[in-house]
Every structure is written in structure tokens, then in C-alpha cells.
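Take this structure first; my questions come after.
A single protein chain has been removed from this complex, and every other one stays in its place.
Our next item is chain A:
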């Protein structure tokens, strides 16, 4: 007893009537049960309707595998209705991974040969949608026969089926290649279109086929020319453009045939120019053809003039009000910017305008293209635009924009100052989005531009005073203030407004950075080191700095703690070396190979503890040098004095360096002056990488009962030497072994001439002013040889 089954539309109605997902599931499960029962009972009459319903629920996401065999049965039926639904089912439910799919091969074979066109159509369509390689091999002969049938309806489908077959079974190319040339003579658009698609597929798969089909280039040119010139037929035109689908397909094939082939390219030149200039551009259909033309021109060996024409078409596209057109223009120009740079440059202003696009995918492409268009002559103008863009661009483009600007700046900066300004601006605007090496790059850049030190430190100071949240900026600013703090306090710099800063303000700012919860550990490292450096740059006493350093000795951050301990030790036990250690960095090479330990320390906060195992770390070995120097010079102890134990303990590490290179022999200290408990001592360092350089640290100590105040030391050297004196650490030496004054002399002695010094000391002691002038001729030989 066959229960009346729901009609398809009624089922759909019912499903849509369900108020909840659960209800829907219920309806569907109930119906599927009926359908299964119906399939089991083998009801041929309603089978097509049952399958149709099943296909509907399948589309909603429900399982329908039990309908697969039913598809087979329906396809095998003689009723057209059955076949229609059966083939649809096969396309939706069966594919080459199911064993069942092979079973329809026979039915397809029968249907292909029985001569009813709609049926043949169904079979071909199914074959081209889900035909597996096996099926294709089996049915190739049938399809081949149909290629030659008179009916265009069947032929056009057979041709496209052949395309699919070749994709699945490339060897079938040999079967389907021969008919092509003949098919090209057809006038039916569908057949032509299919044939061109087939030829394209053949050429893409086989270089031999490609060579073979080059000979039809003239014919293709003719077909396209006819399309374009003779008045359109209403049947195939869209918006006044003759069969744009066919035009595009022909152009695509021409592209493949003309690529890397002079002769073919030449044959198409005129036609391409014609299409490029005559196609109606008011609607999308025409622009689609124009676009394909441009793609073809750019890919073949076309004449230079034609290439420029193509780029100009893209440039015009950029001005089109339709954003889809602008999109394809930007994408294409991006592909061409390397090969046709000057042609694309002409459209730079329009490209820059596109930065303002509201659609992110367009503005992103405009950004990429803009960056690609920057060169040495337009860099200033472009950077202005790009920086303006950076300020307002959507967040997901920020990082790319920032790094793009920095890269372009590096390549094309007209002046160092401009470069510094640009990086500064990027750090201020988009600091959180820059890459990690931006900080290192900027410090190197600034370091290497001596004439801009004052300028840089002032600008950075101002920027930092305004905002301490942008980490890269804070890091660079801290570094700069540490290095050039003295220049900051000098007060005048031509290039920017005079800035009155006092020492306390500077220290306060660095302390603020240190304490801020916004500061990353690396940033705090920078700040602490900067503070330490300022101890030799500033005029005032160092109590504040010492205090801060002292506080951080117990900081929870191990890195900071370690630094603080080291710095504190530097104050307390190695004070006479402090100036040398903290002196300004020498101008670095762009590759940054300079071995100044300060440079290493600043640049990589975390490297200090990791520096140990690396035997080539110059920083470590230099420190080792100094401490060994201490050893030899003071003779106080046979090994370096014990240091504060700390969990960091890297100072101990450094001393234990197993594989550090043997340090050069230390130069003994020299006492050059003594008067009533006031002593002046000279210690010497000759950096191994720079044999012409001699660093002398003059240390003034006071073991008497009276303070020394207003202490000034001046020095002179013979003419063959160059002397540079740094600011002293102070001008007071308190009584009874109070904090000494240290001062660094840098002497350049390229000729290795014997070093002699003339020193003049003036100071107040025991309420008397003292002046002493004397020569120092007995400097150790190692200091200059």
C-alpha cells in the first residue's frame, strides 16, 4: 500500500514552516524515513520526486547518501523526468570517490548515442561535472563522435566535455586536438567559444600543442576583428559590446600563443591596438574586454607604444567611478610596476589618491603600489603622502605602511636629517607597529650622523616628554638622551627652537620611563643604562642617579637587577673607569661591527647574560681587560675583588670566561701629581681594534681632611697628537677619600709618537686656591708604541 507522498514543494513549505532547528530536523527525519521506505519498496513512479526531496534536504546539510543508487535507477529510466532528476542527483551526490559512480558510465554511454538532444545534453553535462578519469577514458570515443554532429546544441556541449576530459586524462589531448582547427571555422558562437576554450586547455598542457596552434593566430585575429568591427547582433551583445565572453576568451588564447613569441605577437599588434582604442568603456562588459586586452598586451612581446597604451588604460581605470574597475587596475598595475616602471610612474598621483579608498582591499593595493613607486626624485613628496596616510589608515594596514615607509626612507633618503625625521615621525605615529630592527637602525643612523646629534637628542627628548607609551620611540629616545645628554643641556641648536632643559627634568623623565607600567623590560633596560651614562655627561652630582641605580639592585626583573648591580659596583669600586666605560659611542659603520661594549649593551638588553658562552663577544672581553688592568695596576689583590652576590651574577660569569681571547697586557697606571693628600692618577686603555687611540682616565682623589672644590684639569699634547677631553664627572672631591673626580682624555696617535702631556690643575683646598702646571713625560711605553 503506497502512502501518498509529499510533493516537493509541500515539503519545502513544511520545512520552512518549522520554527526551530529542532523542529526542522524532526520534519526532515520523518520525511527521510518515508523516502527510504519508498526507495526500499522500489516505487518507480515517485522515485524522481523522492530523490528531488532528498536533494533539497541535502542542500540544507542533511545526509543523503542512501539516494545514490536511486540516481542510477533514475538515469537508467526511459522517462525524461527521471533522467533529469537522476542526473542532477548524480552531480550532487556522486563523485569519483564513490564506487557507485562508475555504474552510470553505461547509462551515459547509452544516452549519448540515442539521439534525443536534451538527453544527450544531460549526459554530457553530468560527465563534465563529475566524470572521473576512468569514465572519461571509457566515454571519449562517444564524445569525439558528437563533436562532428550537425546539431550545434550537442556539439557545443561535447566540446566543453572534451575540455573536462583533457583535464582529467591529459593523454586524451591526442583525440581532441585534431578536430579543433576545423571547428574554428564554425560560426555558431557557442561552438566557437567552446573550441577556443578547448584549444586554450590543450595549449596550456602541452608545448607541442602550443606550437601547433600558433598557426591559427591569424584566424583568431580575424574572428576577433569581425566581432569588433561588424555591427553587433542583439543576440550576443551586452551593452553594445559584441559577445564579450567570446572576445575575452579569444584574447586569453592570443595571450598564451603570443607569449615569448615575436612573430605571433606581431600578428596581433594591430588588432590589440584596435580593440584597446575602440571598445566602449561606459559599462562593465566593455571594460571586461578592455581589461583582458591590457592583460594580453602586457604578457606578449608587444610594441613599446602598445605597452604604454595599456598602462594608460589602467591609469584611466583608476579614475573610473566603479570601484571594481579601480580594483582590477590597482592589481594589474602592481604586477607591472617592476617591468614598466616609468609608464606606471606617470599615474602616481592617481595611485596616491586611491589611498583614500574606503574599501580596505583597494587601499591596501594602493599602498603597495605607492610604495613600489617611490624613487629618489619623488621621495619627499611621496613620503609626505604616505605619512599622512599612516596617521589615518585602518589598523591592519599600519604595520605594512610603517615598514614600507622605513624601507623606502632607507633606500632613498635625501639627507640624514630627513631620514631621522622620517623615522621619528613613524615611531611617533605608529610605534607599536614597527619591526624590531627599527630601533637598532635608528640608533645606528643617529650615531653615525655626528652633526645631527644635538638635533636628534632634542627632538627625541621632546617626543619622549609628550608620550612615553610608544616603546620603540622610548627606547631610541632613552638611548639618545643617554649618549648625548650633554648636548641636550647645552641649550642651543639652530635647527629647532631653543630648548631649556635642566638636568633634573631629564633625570625625572628617564625615571618616569623606568617606573612606568607601559615600559617593556627592554625599554627599562635602555632607560637605566641611559641614566648611568648621564652620570658622566651631566655637571651636577650623581646622587640622584646613584639612588635610582641602588633601588633597582633589588628589582624583580633579573635583567634590570643585574644591570643595576653592575652599575652600582661601577660607582662604588671602579669609579675611575666609569668615564671610560660610559664614554660616547664611536661613529659606527652601517654594519655595526664596532666593538664598543656600550653599543652592544644598549642594543640588546637580553644579550648580557647570553654574552657569556659566545667567545667572540667583544664586550665581555673588554670588561675582562679592564678588570685585569685593575689587577695589575692596583696590585691590591691577586684576583679581582669580590663582587656583590646577586642572582644575576653575570659579572662573575664574565670573569670566568673560559674561552675569551687572551686580553692584551694591561698598561700600568701612573701617578702624576700629589699635594697634601690630593692625588691625580692616570690610567690607560688602548682599545685593540683601534691602535691609534689611547684613552686616559684622570682620577683625582682626596685623602686629606679638607674638601677639594672647583677642581679643573686642563691638558695639552704635542702637535703630532690629537686630544679630546670629555667633561669631568664633577669638580668636587670630598675629604677623607670622598668620591673622586674622573675625566676622560682621548688621544689619537696614529704615528705612534711618544705621548707627552702638559697638565694644569686649579682648585681650592683648605681655603686656598691652588694652581699647578707640570709635564708628564714618563708615560708607560705601552701607551703609545
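Operating definition for what follows: a residue touches a chain if its C-beta (ideal position, glycine included) is under 8 Å from a C-beta of that chain, and two chains touch if they have at least 3 such contacts; residues count from 1.
Assume contacts and distances are computed from a predicted model.
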UniProt protein name of the chain not shown, from "General transcription factor IIH subunit", "N-acetylgalactosaminide beta-1,3-galactosyltransferase", "Mic1 domain-containing protein" or "AP complex subunit sigma": "AP complex subunit sigma"
Contacting the left-out chain in the complete assembly, out of A:17, A:118, A:737 or A:750: A:118
Of A:246, A:298 or A:446, the one touching the omitted chain in the full complex: A:246
Sole residue of A:26, A:263, A:280 or A:359 that reaches the chain not shown, by the stated touch rule: A:359
Residues belonging to chain A that touch the chain removed from view: 2-4, 8-9, 12, 16, 45-46, 52, 55-56, 59-61, 79-81, 84-85, 88, 91, 95-97, 116-118, 121, 124-125, 128-130, 132, 153, 156-157, 160-161, 163-164, 167, 189-190, 193-194, 197, 235-236, 238, 243-246, 248, 252, 284-285, 287-289, 291-292, 295, 323-328, 358-362
